[in-house]
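Only one protein chain is missing; all other protein chains are in place.
Naming follows writing order (A and B), and every chain is counted from residue 1.
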Amino acid sequence: MIPVIHYLFLSFSLLLIGIIGAKIRRNIMIKLFSVELILVATSINLAAFARLFGDAAGQTFALFTIAITGAELLVGAAILAAVFRRWHAVPVPAAQEAPPQPNIDY
Amino acid sequence: MLTHALDAIRTFMHKDGAVLLPELELLLFAIGILAMDFWITQRERFWSPALALAGTVFSGLTLWMLRTRILQSGDLIGVHESVIADSYFVFFSALFLVATALVILLSLNTPTTSAVNQGRHYALLLFACMSMMLMISSVDLLVIFLTLEAAAVSSYFLAATPGFSAKADPGAAKYFLKSALGSAIVAYGFSLAYGLTASTNIGKVATGLARRHNLANVIALSRHADAQGAQLQQLLQTRLPEALHWHPWMLQALPIAAFTLVFIGLVTKLKTLSAHHWSRITNSTAPLTVTLYLGGAVVIATIALFLRMSLTVFADSQTTWWYVIAAFSVVIIVAGTIKSFASSNLERLVTYSIQVHIGYLFLGLVAADEAALTAMTYYLFAYLFMLTGTFAVLLALRRGAHHNSEQSGNVENLSDLRGLRRRSPITALLLIIFVLSLAGLPPTAGFFWRYSLFRALFETGHHAMAWFTTVASVPLAGAYLRIVIYAWRNNTSSPQAETSPVSFGVAEAIVLGICVFVSLAAGLYSEPFTRVARYAFGP
Partner (left out) sequence: MLGEVTFVILAGTAIVSSVVMISREKAAFGAMYFVLTLLAVAGIFLQLHAPLLFVAQWIAIACLLLGLILFAVEVTKLDVALADEYYWRSKAAAVAVATLLLLEIVVLLMQRHFLPGENATIFLPQNPVSAAPSAGNVMKFFFAYSQLPLGLLLFIVLIAVVGIRATFQKRA
């Protein structure tokens, strides 16, 4: 049986690595991933305590934390994409230059 | 079958729904705005803010009905004991509704090309207000975290609203990343609090942590070599023999870690809320109303959440953690004052001074008696109106400047204020009143609050902190008085000075009237306002 304290050490390390990554890296996606790493550390904590107390509330809390991790990743990617919009438009060839389309009957 | 459904709805509305009713009304109005947004034309676009205002008014009426019900039958608890409707909730929800209404009124006069025109912006404002109300209302760690995230997500999208330019504001990226970091750290702190007490309900967490604190005290006392120590050793021997080997500090390590993490997370969010747009590299293009909402209502919500957690979960160990808060406040006040002095940009000055105000506010938690807590809520109440008034004046000035020059989103420097008295004496007077209130000079609300805080700190024995607040407010007042001097000077000979008159729309005039009234009245005749502030802690 693994003592709960080992899980605490693991999640604390992930927390600190996440904070270091969020502070020291300037790449926005790596910053985002480091922040979500902290939420993952939270869910490890919660699952370990749920195992310790036999409490379903801990696992439910962890389930919601995983959901929030995913939601925040998507929201963050959307906001960062809106701010740093650098989509390259693919030039569409003019109608005369389009290759003849095969006539396929489905 | 239909009667069963109606019965179920009626039972819901009587029990759980009653607690959630103000927020549900805001949700309904927001969905109405979104639905209406599809088929209204450009000419009818005023319906969106009208509906949003109606939503805040109806929610306020429901809140008033809740207040009467609480007076009669005590606090309401609902949804498996995870949300509560007590006077704390009523006070802060009313504050958020007022803040949202003021911001909606201020955003009525925005230029036609701005994104603020769309119904979605008002829906986001209502979502943010609703999330903040739910946050103050919740007493379950999971629900607090989820509502914190909901408020944060709505504020991310509010901050990313394109103002004058076509793209989103670049400062929104930095704001999002820092605020998300803060939320995640708070979540980790909550997980530690859950792990120490096997419960997510705040009350049960408080009891569990208090028991742990008492056990640590008992162990510490039992190590003393006197009669009481021997007695406690006997007690431990019979009840919990293994505790004799435990170190009392070790027992307190995790609760202190939980408090520190929650504090650091919320402080990260506060710091980024008050200074997110400002860097020399990215000039903000977000609407001023959004900056006002984030720096006003969302800051108040975060501080109110921290206050609730300090009063319940972390209440027993206040003697341990007040050092952390005092150190943080001193650093924030000094750094913010220096930065306020160093900046010549008007909006930057105001936003850096918000940091100083937050520092002062946390000092109220250092002196944690009833007078200090009442001073804190009183200040949060007055702060909203002071800030709204200042930003309303800035909005009118910026609109005047925008008409003249073709630059989009130009920010004002202090030198742009030159000749304000000649352009519009009313504006100059209003600006001076709000700035005096923010600086804490009599006879405004700011002075009364500073004085209450000073007295509370003095009476609880923190003399050094009390004198520090007085001494530190002098340079801050100096930084603010620069605004007053620039606005009052009359020389329009400089070529950069604007000469156009400053005009206010009807909505802005209403907002300014309300804010001036509160700023002056709360300072001159503060007794009713103190009663309102004290209501937050019990009817």
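Operating definition for what follows: a contact is a pair of C-beta atoms (placed from the backbone, for glycine too) under 8 Å apart; a residue touches a chain by one contact, two chains touch by 3 or more.
The structure presented is a predicted model; accordingly, all values stated were derived computationally and were not measured.
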Quiz prompt | Hidden-chain contact residue, picked from the options B:G32, B:P49, B:P162 or B:G265 | solution = B:P162
Quiz item: Among B:L146, B:A193 or B:V516, which residue is in touch with the absent chain?
Solution: B:L146
Self-check item: Where the unshown chain meets chain A, residue by residue
Solution: 1-10, 12-14, 16-21, 23-31, 33-34, 36-37, 40, 43-44, 47-48, 50-57, 59-60, 62-64, 66-71, 73-75, 77-82, 84-88
Practice problem: Mind listing the chain B residues that contact the chain we can't see here? | Solution: 27, 34, 79-80, 82-83, 112-115, 117-118, 120-121, 123-124, 127, 131, 134, 142-143, 146-147, 149-150, 153-154, 156-157, 160-162, 166, 168, 173-174, 177, 195-196, 245-247, 250-251, 253-254, 279-282
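Basically, only the chains that are shown with their structure count from here on.
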Quiz prompt | chain A to chain B touching residues, read off their complex | solution = 4, 8, 11, 15, 18-19, 22, 28, 31-32, 35-36, 38-39, 41-43, 45-46, 48-49, 52-53, 55, 57-58, 60-61, 64-65, 68, 71-72, 75-76, 79-80, 82-85
Exercise. State the interface residues of chain B toward chain A in the complex, per the touch definition above.
Key: 141-142, 145-146, 149, 153, 156-157, 160, 167-170, 172-173, 176-177, 180-181, 183-185, 187-188, 190-192, 194-195, 198-200
